[in-house]
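One protein chain is absent from this view; the other protein chains keep their places.
And now, chain A:
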């Protein structure tokens, strides 16, 4: 009887440790390979090539095709992609509701110093609360960070024919040099934006 109790206690301890382990931020060497495994998973499950930005195009094709040739294709055949991105949204909800890390996000000190110089100091959530709130929607911040930023993501990924998933992961995994080229220009754009656009944006709106 006593033994049984003891093993129950032990089980509880192990369970708690496991939950603690899941709740803490996962290291890159766990997350990266899991993301990489999405490539063979989708191929083996149903001959699907990994790519996320295509879902934005399917949305256009399904909802506002407006007789544009680019949106005239059999989007119904690509419904799997919509299920996939809906899953990502639900996964985000599950992780945030049940598996979230109670502590502040810890980032490199040098980045913290750079961001402090721009006026970003709140690390209580994964996205800076000084930007990503509804209160900012109809302000200069909202215009730049949501409307213009989002537009560039949508326009740019489609013009490039893919995003980080379709080009950087799926394309390079399949040894496609145009995907490597696209990825290099994603990075160049990001670096230019970080070092030249963000300082101006923060100067104007913070």
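Quick note on the criterion: a contact is a pair of C-beta atoms (placed from the backbone, for glycine too) under 8 Å apart; a residue touches a chain by one contact, two chains touch by 3 or more; residues count from 1.
As a working rule, contacts and distances are computed from a predicted model.
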| item | value |
| --- | --- |
| Listed names "Phosphoribosylformylglycinamidine synthase subunit PurS", "Sarcosine oxidase subunit beta", "YeeE/YedE thiosulfate transporter family protein" or "Putative aliphatic sulfonates-binding protein", with the criterion being the UniProt name of the chain not displayed | "YeeE/YedE thiosulfate transporter family protein" |
| Selected residue (touches chain absent from view) among A:15, A:96 or A:204 | A:96 |
